[in-house]
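With one protein chain removed, the remaining protein chains of the complex are shown where they sit.
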Amino acid sequence: MAEQTPVQIFRRQERQKQYRSGTFFLKLAVLLLFILVPFLFPSFKSLDLALKIMIFAVLVASFDILLGYTGILSFGHVMFFGIGAYSVALLIGKYGNPTYINLVIGFIVALGITSALALIVSFLSLRVKAIFFAMVTLAIAEFAIILATKLSGFTGGEDGIIMSMPGIFKVSFNMGKFLGVEITGRLITYYFILVVCLGLFLLMIRFINSPLGRVMQAIRDNEPRAEAIGYKTFIVKSISICFGCLVSTILGGLYAMWVGYANPESVLGIPIMLDVLLMEIVGGMGTLYGGLAGAAFLEFAHSFLPDLQNFAKSLFPGAHFLHAAMERWLLIFGILFIMVVFFFPKGIIGSVQDFMARRKTAPSI
Amino acid sequence: MAQTILKQWGSKLAIAGAIVLYLLPLLGMDFSTYMTLTIAGLAMGMMLFLVASGLSIIFGLMDVINFAHGVCFAYGAYVAFSVFKYLNAWVTADSVFLNFGIFFIAIVAAFIVVAVVGMVVERVLVRRVYGSHLFQILITFGGMVVLTELIRIIWGPNDEVMPKPVSFAGNWNIFDIIILKYPIYAIALGLIVYAVIQLILKKTKVGKIVRAGVENPEMVQAMGHNIFLIFTGVFAVGAGLAAVGGLTMAIFNLQVYPDMGGAYLIFAFIIVIIGGLGSVTGSLVGALIVGLSYNYVAYLLPSLAVGVNILIMVIILLIKPTGLFAAGK
Partner (left out) sequence: MSETILKTEAIHTFIGQHHILQGVSFEARADAVTVLIGRNGAGKSSTLKTVMGLLPASEGKIIFKGKEIQSRKPYDIARLGIGFVPENMGIFADLTVEENMQVAMLREDAATAERLESVLEMFTALRDFWRAKAGILSGGQKQMLAIARAIINDTALLLIDEPTKGLAPIIINALIDAINQIKQHSVVVLVEQNFYMASSVGDYFFILDDGKVVHSGAMAELVQDEEMQSKYLGISKSV
């Protein structure tokens, strides 16, 4: 065996360690849980919840590649999600037929548009101060929302587009029972999306651990220095942006496949962007897995908030202002968001990682 | 040779080019329409200037991007809405004196209320995250969401009709050109505010300290001035200016709605990117560019109206990434 460089030895040790650590089995258990959801909790509500957690977990992870790993805050990330959703919806709904070919074309068109747009955005705003990036992307995202709402002839305006899925993804599709659970089009779509999400997630992990990913993190920590060492930071940042946006686009298409429609409110709006930001912050920046924690927390909150609101109302029957406040879940999320940024800037996973690291190093001190 | 000429004449060429560009819409419309659009564009520009100038000064002095700035605009509109509702008789009275009186009261009320809101935002949210752009953006974005929701709780979630004082409606007819009254008032208000800001910045001690702080806040501190007090003050004034912009815009569009802050925040961003962060004059020029372009294009090609401003922003970013009037930094 040829002699190994110190880096190679380090990597080999890391690889061996990863199968022995507890978190590896935790990750497997989470995956298993997603696989078994239809059998353990066979209601539509739980399936829907699991799927949204899945999609948003991966979406937040792709956002994390920009924010947590490259240090770029983009308010346009949800716009690319919307591009994916709208392309699929337009091509199998309004301007096409529900066939597999159209579905594939929908994704390809979406990826094409995203590549072009992400390149333009990154070229434009990476030239200027980093602080402009957030402003420019917010302006462009707002423009996309206006386009989607105003060009109602093309996009269906506020109502958006409704479509039905081709073949085995069709809701009414049914191929009998398996282990007491009916194998419907929904279930097949669920597993299809699960597989794609898993693939995208693994791809992202590979991406951030690649040499390019290391350069990205170097840029995040000290851009002038990374540049001085000789990395073309501009190109690396562009690649990072494009990669994150492409993942976001695919997820948008998947989301449209699941819900069967695309409208500005559900795939483009500021509330979605806030959700993604909140999930990212709650989960923790710079920890791809954080997205899962954040998404799980928020999606659970979304689906159980109405019960919680009624409960709170019954506690304080007289306080009208409180009732009005409880009705506005965005208010609660906004306050929660600020609190998390102030008090847990590293999020759930980040704080846990810190705690584990402290515990590990503690005896040696 | 050509290069030196370009350098010497660069700014004049740009001005001449801009004038030609803004005369071009004449080809697509008659003169009186052009005048109407121009006045509407200038008025809109002046109102946007009020929002953008605060954003720009706050950035210049404190290095803070305030995503909650648009909400101050909306609060201004809503406070004025409440004032108009409470003193409705003054609004509907056919008296120039009472109409201007209520307009003035609304401006003062909106300015004071929103300045206090701005102070609270600065003290509670922004104060803790000086120095970190990322956290500033996140925190003020959160503040924007919370404050917008509070509008829905306080004033209700629906669009409301904003009344216009009676004598503000109507128009003057000058040589067959119909000139609406209210846009002229708005333009006058914007010019007065611009003059007052310039006067304060150039002639008063506080103004000089603020300008010095834009260049080097650390040095201003080392000279014995409490920079945090100045930060809070400037934040409050910036918020108050946005409020005045919001109320004039609400009267112009005859409506208030909870999300209006977000929409105009985008305009303000485009303006400060065009004009250069930290420059008041840049905000004025940027706002006029945006206001005029928006109105011409909205008449000629309605569906492109918002897009044209993004396009201008893109072009400016390509030519001069720091904006037209970059501040001292």
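Each chain carries a letter (A and B) given by its place in the written order, and its residues are counted from 1.
Everything that follows uses one rule, which is that contacts are C-beta pairs under 8 Å (C-beta built on N, C-alpha and C of every residue); 3 or more make two chains touch, one makes a residue touch a chain.
What you see is a predicted model, and the numbers here were worked out from it, not measured in a lab.
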| item | value |
| --- | --- |
| Which displayed chains the unshown chain touches | B |
| Touching the absent chain when the full complex is considered, from B:Val220, B:Ala242 or B:Val290 | B:Val220 |
| Absent chain, residues of subunit B that touch it | 205, 208-209, 211-212, 214-216, 218-227, 327-328 |
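Here, only the chains that are shown with their structure count from here on.
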| item | value |
| --- | --- |
| Whole-Å gap between the CA centroids of subunit A and subunit B | 35 |
| Subunit A - residues contacting subunit B, complex | 67, 71, 73, 124-125, 127-132, 134-136, 138-140, 142-143, 146-147, 150-151, 270, 274, 277, 281, 321, 324-325, 328, 330-331, 333-335, 337-338, 341-342, 345 |
| Residues on subunit B engaged by subunit A in the complex (per definition of touch) | 65, 125, 128, 133-135, 137-139, 141-143, 145-146, 148-150, 152-153, 262-263, 265-266, 269-270, 272-273, 303, 306-307, 310, 313-314, 317-318, 321-322 |
